[in-house]
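A single protein chain has been omitted; all remaining protein chains appear in their positions.
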Amino acid sequence: MILEMKNIVKTYGKVVANDNVSIDLNEGEILAIVGENGAGKSTIMKILYGLEKPDSGEIFVKGKKVSFNSPLDAMKLNIGMVQQHFMLFGPMSVTENIVYNNEVSRRGFFDWKGNREKVRELSGKYGLNVDPDALINDCSVGTQQRVEILKTLYQNADIIIFDEPSAVLTPGEVDELLSTMKNLAKAGKSLILITHKLNEVMEVADRVTVMRSGKVIGTVNKKDTSTDELSYMMIGRHTSQLNIPDMKTGKRLLEVEHLSMGSALGKKVLNDVSLHVDAGEIVGIAGVSGNGQSEMIRCITGLEKQYEGKVLVCDQDVSNQGVSIIRKAGMSHIPEDRYLWGSAREASLSDNFLMGEEDSDAFSSHGILKQKTIDRHADRLIDEYAIKTDGCRQKMKELSGGNAQKVITAREIERDCPLTIACEPTRGIDIGAMEFVHERLVNKRDNGGGVLLVSSELSEILKLSDRIYVMYEGHLNYEFRHGEVDDRKLGRLMLGGKADE
Amino acid sequence: MNKIMNKIGNSNILFSLMAILAGLLVGGVIMAITGQNPVEGILGLLKGGYLTSYAIASTLTRATPIIFAGLSAALAWGSGYSSMGAQGQMIIGAITAAIVAPRLGFLPPFLAVIITLIFSMTAGALYSLISAHISAKYDAYLLIVTLMFNYLADYLASYLTNYVFLDPVALDKLAIQTIKIEGSILPRIFPRYTTHYGFLIALIAVAATAFIINKTSFGYKARMGGLNAGFAEYGGIDSRKTMYKVLLLSGALAGLGGACEVLGTKFRYVDKMITSPGYSWSGITASLMSNYNIIGVLFSSIFLSGIAIGGSTIELSMNIPSEITQIIQGVITMLVTAKFVIRWHRKENGRKEAETK
Partner (left out) sequence: MIFEWSYISAIISSTLRMCSPILLCSLAAAICSKAGVFNIAMEGCMMVSAFFAIVVNYYSGGSVLLAILAGILSSMLISAVLAVLIIRLKASPVVAGMAINTMSGGLTTYLMYVFFHTKGLFQNPTLNGLSKLTPFFASAFPELAQMFYGLTTVDYLSWIIAILVQIFLYRTVIGYRIRAIGINPEAARSLGTPVEKYQFWTMTLSGIFCGLAGVLLSMGSVTLFIQNITSGKGYIAMTANNLGKSHPLGVAVASLFFGACQSLGSFLQQAGLKGQITGSIPYAATVLASVVSSIRYRRQKEKKIREAISEN
């Protein structure tokens, strides 16, 4: 056994990210760690790579008890990591990226020939094809990832962690990656693969550890398991408790036609997305995050204007239009990141509640703010959503994360407009408040509004949605009505499985 | 008790006071190194700036242009635009006043002054708009563009003074200045003291700017853009439009400051009258000291003006060069921007403590 992590506990404030997690890795094997977002897999890997310190628990590498203070310590113990977000120097060559901090030099000068030779040698040894002189920025994402792998090998890593390695790759590149991983294992390296794509797991892994809500649910041999069993272990059983009566849908509130968008890296992030939301329905987007949901929402809400396709809000064509026009057309938006987009931490709650409405007649006249009305409005929302605060003059940054989320959710749900785009509206808030937010969303629908709900909580989607789209790799693959689909099937589809498996 | 201490600890006032103390300390050390008595020097500085009625009057007079520059900076920087252009805009406002005012002699003085001020405001605003436009349209650093425009304004005013509007009968032939304005000036508030009605205009400008920033929807947009540009964008605020408006207003305030300096103290444009005293930089320091709080700008400006006046006093009485105050001001500026981190460190420590408990 080359690596053993025993009873690792890690908490962030009140959130338990890792609850007594134990993981072991044999020499020359590929261990997959699977789980939904927030299951605790990245935390355990951060601990293993020295990026985080565990509250308690022990780590043994090659039988010796160790502790890490930084990635450097991990590197010294021959642990390497291929991060999801590449850590590369874009304008530099492949060689320069691989040999960094361990260069071959002659009297202080960078020895191009020697370094290039070393890279050639290494890439030949493991069959990882790269052009040592190519610039990283000119390389495909697949090549960039190979450079990351070569970097870990250059530092003599015996244990290599792959963090969601296929998330950024095209299908062809994924196949190549998987065969690379098998080769590495054959060459005696021990690999940990963190992923939520079960078909990849079934292809390369020797053993699979499943995590859910910070705990290890179980470790199974690949031979003895199936995609179905794994996805069930990952997602668990979610029942739709809140049985919502069917509603007659009314006029079309949102129509998205053939939305496509490319990323800077030359990959299609959105691929011909079409969907619609009618008055009187909640439409859920199920999908593992990172499959294009954020980009789709950015296009619909006007934060992104470089896309192809059409967006109509309340019959008004708002394609490639700015935020204020789209908002005026009748949309509110709970953004997925509460601090990056959703609020100003240094501003008061009143100011945060006002955003988007500062020019409306309700809150200003002739350009002068009606501060009393604004404060009253803020107080009402604070009261209704039970936001814990000293009052509407308190600064946003003094609120806890859950309360901050409530401020944003309250602002957008209570806005007087037919359509609400809700991204992760209950992220980090307590159960009671969550129920309340759900009620308000349903209430909005019952009053003839429409909601487009994006959530990484499958239970939330299943519970609230009248219709569900499944999003996978930038495309909406399936559409179901409420009750037509169960959590097992949905979970499988979200992970790239087929409907009739 | 702890809570109160926390409140004070988190407030800007304490940090600004600490920065001021450190600035005075460094000033004292430099005096000591260069063979002066630091205690007497610093005390003299404070006495000369604040402790006599004459000192207070001079301080308020000098504070007037600094307040305008400070408002201009607080508006721009607080909205997220690091414009250094107040100096150029003040110069443009000043030269405009020096050109316009003498030609309005036929009007009642009150009316002439009002019209002059409007001209200067407009000139300052337009001048600011040019650099804003270049920066927005061509993605050029606003910082560099405004700095260059400061030099250009200085040369332009100098050219106009030298070759177009030079006072032909200037008593002192070495002085490069325009003709003296008669009548349409900002008179002194009390005949014995130099403080003129420009100071009252500055107070009105403080109130007006505070109102615009805190009570109008435009001010709201500007503030939110400064606090979190992503939030403003998400909420549908047009950042380009806000930028133009903010810089227009900030240019108008600076232009007004230049005009008050001409109409209230010099009664003409004298070459380098805005550049040499460093009004603009003092204004930026004042806005940083108050963390862009408009009312805070008023007090920081008066403080900075006071040490400058104190500096001139000790230069005369103790032969300590008045530039010591520029050094003190520089130390204060550096420390108030470093403060954010100190505060952040403490918060981090606090959080860790809370976690271990």
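As written, the chains take the letters A and B, and residue 1 is the first residue of each chain.
Keep in mind that, in the parts below, a contact is a pair of C-beta atoms (placed from the backbone, for glycine too) under 8 Å apart; a residue touches a chain by one contact, two chains touch by 3 or more.
Everything numeric in this text was worked out from a predicted model, so none of it was measured.
K.L.:
Sort through B:60, B:117 or B:145 and give me the one touching the missing partner chain.
P.N.:
B:145
K.L.:
Using the definition of touch stated at the top, determine which of A:7, A:105 or A:316 touches the missing chain.
P.N.:
Touching the chain that is not displayed is residue A:105.
K.L.:
Using the document's definition of touch, tell me which of A:96, A:200, A:295 or A:336 contacts the absent chain.
P.N.:
In the full complex, the listed residue that touches the missing chain is A:96.
K.L.:
Name every residue on chain B in touch with the hidden partner chain.
P.N.:
Contacting residues on chain B, toward the hidden partner: 30, 34-35, 82, 84, 134, 138-141, 143-145, 147-149, 151-152, 155-156, 158-159, 162-163, 278, 281, 284-285, 288, 321, 323-327, 329-331, 333-334, 337-338, 340-342.
K.L.:
Name, in rising order, the residues on chain A that touch the hidden chain in the full complex.
P.N.:
Considering the whole complex, chain A reaches the absent chain at 71-72, 75, 83, 87-92, 96, 100-101, 103, 105, 108-110, 151, 262, 266, 268.
By definition in this document, only the chains that are shown with their structure count from here on.
K.L.:
Indicate the whole-number Å distance between the mean C-alpha point of chain A and the mean C-alpha point of chain B.
P.N.:
47
K.L.:
What does chain A use to touch chain B in their complex?
P.N.:
Interface residues on chain A, with respect to chain B: 13, 301-303, 322-327, 333, 335, 339-347, 351, 354-356, 358-359, 363-364, 367-369, 371.
K.L.:
Which residues of chain B touch chain A in their complex?
P.N.:
The touching residues are 215-218, 220-221, 223-224, 227-228, 230-231, 233-238, 355.
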